[in-house]
Each structure stands twice: as structure tokens, then as C-alpha cells.
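Just below is one structure, and these are the notes that go with it.
Note that this complex is displayed minus one protein chain, with the remaining chains in position.
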Amino acid sequence: MSAGASISRLVVPRRGQSVWLIVLSAGAMAFLAVFALALAVSAAQLAQTWSAALSQTATVRLSAPPEEIDEQTAIVLEVLRTTPGIASAEQIAPEEQAELLEAWLGPDLPLDALPLPRLIEVTETPEGPDRQGLRLRLSAEAPGAVFDDHTRWRRPLAEAAGRLRAVALVSLVLIGGVTSAIIALAASAALASNGQVIRVLRLVGARDRFIARAFVRQISLRAGLGALVGTALALGALAAIPQAGGDVHLLSGFGFSGAGWALPALIPPLAMILAWLASMTTAFQVLRGVT
Amino acid sequence: MSAGASISRLVVPRRGQSVWLIVLSAGAMAFLAVFALALAVSAAQLAQTWSAALSQTATVRLSAPPEEIDEQTAIVLEVLRTTPGIASAEQIAPEEQAELLEAWLGPDLPLDALPLPRLIEVTETPEGPDRQGLRLRLSAEAPGAVFDDHTRWRRPLAEAAGRLRAVALVSLVLIGGVTSAIIALAASAALASNGQVIRVLRLVGARDRFIARAFVRQISLRAGLGALVGTALALGALAAIPQAGGDVHLLSGFGFSGAGWALPALIPPLAMILAWLASMTTAFQVLRGVT
Amino acid sequence: MIAFEDVSHDYGGGRLFGDVSIKLEQGSFHFLTGPSGAGKSTFLKLCYGELTPSAGKVLVMNKDLQGLSRNDLAGMRQRIGVVHQDCQFLDHLSVEQNVALPLSATGRSVPDSDVADLLSWVGLASHAEALPPTLSGGERQRAALARAVISAPNMLLADEPTGNLDWDMSQRLMSLMIELNRMGTAILIATHDLQLIRFAKSQINARVLRIARRKLQVAGADL
Partner (left out) sequence: MIAFEDVSHDYGGGRLFGDVSIKLEQGSFHFLTGPSGAGKSTFLKLCYGELTPSAGKVLVMNKDLQGLSRNDLAGMRQRIGVVHQDCQFLDHLSVEQNVALPLSATGRSVPDSDVADLLSWVGLASHAEALPPTLSGGERQRAALARAVISAPNMLLADEPTGNLDWDMSQRLMSLMIELNRMGTAILIATHDLQLIRFAKSQINARVLRIARRKLQVAGADL
């Protein structure tokens, strides 16, 4: 048995361009896969950042005569507190509000003297509230309250991030498919160009399983090796891309972060499994064709 | 001569997996190249949109005692007009300003009675002004004027778009390099697995040029064919991706638009040229090795 | 050993031979002759299942070849030694490893001394480490014969095993095959070398089959 295993490693020629073709294409595909993966991960992260920054906050603006404002504020806060989908609601302190307005009004305006509307910052839960219902309740209970959920800012950003992630995922699937196809084809090229090896092995009474195993082992090892090198190179290239500084919060840096770096480690074993499946299928198909 | 040309088409076997390998890998690479190209084009467009929306506008806010405000406004406008890098400067009409403030202050505020600062909208030329110098001049001539160029919004967006474009371009270069390598390797596999063809042709006195031409012609035609099919499929896939609606302006749709669709038409001829160079080099290298 | 029952064969074109019924018994010695292109190699390929006949049945060790699975066919081939007309080897393995292949590729152990003995008998002792592409035409044939007999098969099928060999070496190989036959191996040799047939007949009881005019005939003592 051990002699059989060792000879099965021997019977397939080690050299041959088609073998290098497998290493190279697996490596190239792994390289591209790492980039696509990084794009997908970054896009997902981006979408999350944008959601967190924009989608889960809203503002309620309340204008009312000065004598009613405190009462109405309490009513609005109560309404918000009892609305499912709202995590918290807090009145923005007058100083903070003044700061926000300074950009438009300048520091000299006597804000204290003005009948400024109250601003209430609302944090939504991930599911979010029933916005239409909330608006109706607010207009019934506090006619001066206006609910603003930043929709016009949020939608395009979320859509863009989603589209980017979709493109990256489609690319990943494509790369996987193309890799399998190339490896299957390279396997069948390797087998076809070794027609003499197969004929000789058949002649001396070797079983199909033995012949297939020898080829499949070699092809999937090469594919795994290629993918390993390709992944390593891609990770090196990614690490070399300068990351954005700390003050950038709207678009995070391209690449992996933290535990995300472990994700591409899946690529080489995955490539090996793909190669194993592709070459196994091809090998038995070719073997059935040769007499 | 015509017999020679036709026979050179004959001498290389039509079938063989390594030939399909060339078609498939050229096709796959073209497919990915189209996507990377689309990403690059979209990123460039994105960067431009964002630049146009954000980077070329700025605001000057002017606070001054009511009796000086008209005079100072004139001074500021004069300063801006004489600053190189500023395309235009216009005072925002009070009604417009009121609209902007409504979001924060509500509609009930007696804006007319307030000593609101003046807002001047500035449009920069593509080169932009010397911001530091402009700030100094403004503080000297109109101490109540503040120049706000939206830097903190603009920088991260521009950086993100730039990074996206860089990734896409790197991917394009990578795909080109990998394609050439795969085609060169496939060419040398095709030549190596046709050792008998080369030996026979040598034996009957065929010249190296004749042998190389036969192989090179076949390989580059296959690569061109593969790239053509891959490009067509990729364009089909791109066209099938639903585009963003008209109201999205911050992030434009992914893919090509208008004349941009002509860009990927360059891929198949480019692939053929790459294949021609790669297979030519490889062919003569292999031929020098075979006796 | 091998029995043909009403076997005909053609390659889609004209018929090569028809209605062949013959039994090659255990321990028998047969020559197969006939003009070039008559179908000698085809006959041999039918014997070990590389080809299936257009009509009729081929039984090897009492089993119909057509009913055999790929695995059973492989098992059967382990008991038949074959020398192809175009001797093919694994070009990246040494002559020694190629000769040992019928044992090593089927998980059987390879006694080094057997391989060395056999190689020196066929005059290839000094080429044990050589790669097949560096062998001369005659050396390939000798290596192919060594490979065919290393596993002590029940039957040896040899297609023109001496086509590229000088007379001395041909005699030497023939002696080896006669020796194997005496030890019980059934032997079938396709050849056009009448001198070789005469040499064998002088030493052993061999029958001559001849393919001519689309028929398989058993030749008399007229050679």
C-alpha cells in the first residue's frame, strides 16, 4: 500500500507547462479574489458606517409658543418613548444647538433671546420606527413637531454602498467560477497531454482509481500552492496600500481590518477543494474516453 | 506562397485542450477587465461628481453691525472678485437664506427682524484660490467675514473616490499582466504538447519562421476570440445591472455611460496584441530548445 | 486461456477478418503472421480488451471481455503481459522503474533482484538508470519485453518484439520466451520474421496462425 501511494506520486511527470499553468492561474485568481474580497468587505463596512452615521438618527424639530414649549416637549418625548423602533430620544442642549446654528448665523446673534425651536435627537433601533404612523401621531399630539429622518441624504449613500458590495460579490462568484473552469480545463489538458502515461498505466493493469488519484493529487496540490502564493502576494499588496488617516469617518479605508485579515486565509483551501473537485470530475471523464 | 500560407494554418492541430484554455482564460480575463474598467470609470466619475458638488463651492459668512453690513458686503464681494481662482461670488438672497435656516429654526421665526449674517456663495475655478491668502485678506479688510470651504466634508470623499479609482486601475494592470502570463504559458504548453508537430516539421525542412507563424497565428486568434466573447458577456452583464434612478446625484450609477461604452471595445484587440507578443516570444524560445 | 467465438472485426471501413473461432490454451505457443495491414495488431488488441470486436465474443480466462467492468479489465490485464508494436514508456521514469511498473502500479512489491536479472538477460543492465527516450529502437523493444514478463503473467502477447533487433538478440529473446512457455506461460507472438518462427519451431511445439484474405488460418508444417 505504501509502495502504491509512493508510486502514484511518481507516475505523473513533475514538469510540464500545463502544471505551471495550474499554479499560475490559481495564483492569479487567488490574487484577484483577495482584492474582490477586500472590496466586498470594505463596501459592507462602508454601508454599515453610513447606516450608523445617517440612517439610525433622526431629528424632531418643535416650534411652539414659549409658554407651551416645555409641555409640548414632554409630550413629544413621551410619544417617541412609546413608539416601537425608537431606541432613545434626547433634547439637544441649548448650547449645542447654538453651536450648530453658529455656522449659519455667526457667533454674535443673541440666541438666548430668540424663540428657537427645540431640537430632539432621535436614535432609531436597527429596524426603525413606522415613520408614517409616527408622523401622524406627532401632528395629532404636538402640531408644531416635525420629524426629519434625513431620508434624502441616506438613500443614495446606502444604495451606492449596496451596489458596490454587489459588484464585489458578483466578481467573487465570477472569479470562483472562472478558477474552477480554468483548473478543470488545465486538468484535462494535463491529462490529455499525458495520454501516453495513461495508456502505459492501463497497459500494465493499473486501475482507474490509481491513475486518477495520481493526477488529482498533483493538480490540487499545485492549485493550492498557487492560491497560497497568490493570496500572500495580494495581502502584501493590500498592506502596502496607504490607509486613510484617523479623521476619515465617512469612507473607511480600503482593505481588511482586524479579524478581517483572517478571511482571505480561506482562499487557498477553497481553491484546493475547487481544484480537487474539478480535476476529479475531469480525470474520470477523460479516463472513460481513453481505451 | 498561397500554398504556404494555407498549410501554415493546417499544420497546427485545431483541437486540444490547451487551445480552449487560451480561449477561456482570455475570455475570463476580458470579463474581469471590463468590470475593473467599469469600476475605474465609475470611480473617476464619482470623484468628479463629488468634486463638482463639494470642492468647487465655498461660503463666506459675514456678520457686522446693521449700519456697516452693506458696505462690508461690497468689500467682501470686491475682494472675492479680485482673487484669482474664484469663478464667481454671489450673495444668497434673504428668502433663500430663510429657507436654509427653516430646517433648524422652524418657519415661525421672525427672520426679517433678526440681524442675520450675510451668506455669500463662492464658486471656485478648478484650480481653486490660495485659501490661506484669501483668509488673511478677508480678515484684514472685513473682520466679520469667515471663509468656509467645506474642507472637512470634501477631503474624505475625494480621498475615497481616489482610492477606489486606484484599486480599479491596479486591478486592470494586474489583469493585463496575468492575462499575458497565462497566454504565454498556454502558448508554451501548446507548443510543448505539440513537440511531435515541431519535430516532424523540422524533419521535412520547415523553417522556424514558418513553424512559429502557424502557432502564433492560432494562439492570438483564439485569444482575440476569447476576449471578444468575454467582453461581450461582461457588457451584457453590466447592462443588466439596474442603474440608480435620476434623483441620486452624490453617487452615480456603476458602469459606463454614453461614449464610455466604447472603451471596453479596446479590450479584444489589446488581448490579441498581448497574445501575439506573448506567443511570439514563447514560440521562438521553445523552438530554440527543440532540436 | 483466450477463446474467440465467431469474432469479426472492422474499423468502420472494410472488414479485417470474420468468423474467427479459436482457442489459445494455457501453456500453448502461437505465432501470428500475415502481410502488413492484415490485422495482426488488431487481433492482439482484441485479446486483451483494448478493442472490442464488431461481432462475436472474446473470452479471457472464461470471462467475456465485454461484460467486464473497467476494474475487472484492469485486474485481468495484470495477468497478461503485452509488448506493443510501438513500445511506450513513462518517459520520466528510469528503465528500471518502467520495467517494475506492472508490479508497483498495482500495489505489488518489486524484488530488485528480479528486475536486475531480467534487465541483464535482455542486455540492458548498463541502461537500468537511463530514461526511455535515450534508448535505441532495439533497446526499447527489449525493455518492453522485460516489462511484459516481470509480473510472471499467465499469458504473453508480443507484437513484432524483434522488429528492430539483430539476429543474435532476436534469438536471445526468443529463448527467454521459450523458457517462459516451458514454465507454463501461454505465448502469442505477431511477427513477419519467418527465420524466427523456424528457430522457435526447432525447439518447441509452436503453431502458426496466419491472417490472409480476411480469414484466420492455422498454417501447417509448410514453414
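To keep things simple, chains are lettered A, B and C as they appear, and every chain counts its residues starting from 1.
As a convention for this text, a residue touches a chain if its C-beta (ideal position, glycine included) is under 8 Å from a C-beta of that chain, and two chains touch if they have at least 3 such contacts.
Just so it is clear, the structure is predicted and the values come from calculations on it, not from any experiment.
Asker: Counting the whole assembly, list the visible chains that the omitted chain makes contact with.
Answerer: Every shown chain touched by the left-out chain: B, C.
Asker: Of C:Ser28, C:Ser41, C:Asn154 or C:Thr185, which sits in contact with the chain we cannot see?
Answerer: Answer from the full complex: C:Ser41 touches the omitted chain.
Asker: Sort through C:Pro53, C:Gly81, C:Pro102 or C:Gly138 and give me the one touching the missing partner chain.
Answerer: C:Gly138
Asker: Residue-wise, where is chain B in contact with the chain that is not depicted?
Answerer: Residues 1, 3-4, 7, 10-11, 13-15, 196-197, 199-208, 210, 291 of chain B touch the chain absent from view.
Asker: Suppose we count only contacts with the excluded chain; which residues of chain C make the list?
Answerer: 11, 33-37, 40-41, 85-86, 123, 134, 136-139, 142, 159-160, 163-169, 192, 194
Going forward, only the chains that are shown with their structure count from here on.
Asker: Assign the assembly's chain-to-chain touch graph to one of these shapes: line, ring, star, complete, other.
Answerer: Graph shape here is a line: each chain touches the next, no loop.
Asker: Applying the contact rule given earlier, which two chains have the most C-beta pairs between them?
Answerer: Ranked by contacting C-beta pairs, first place goes to A-B.
Asker: Report the inter-centroid distance (CA atoms only) between chain A and chain C in whole Å.
Answerer: 63
Asker: Which integer distance in Å separates the CA centroid of chain B from that of chain C?
Answerer: The mean C-alpha positions of chain B and chain C differ by 68 Å.
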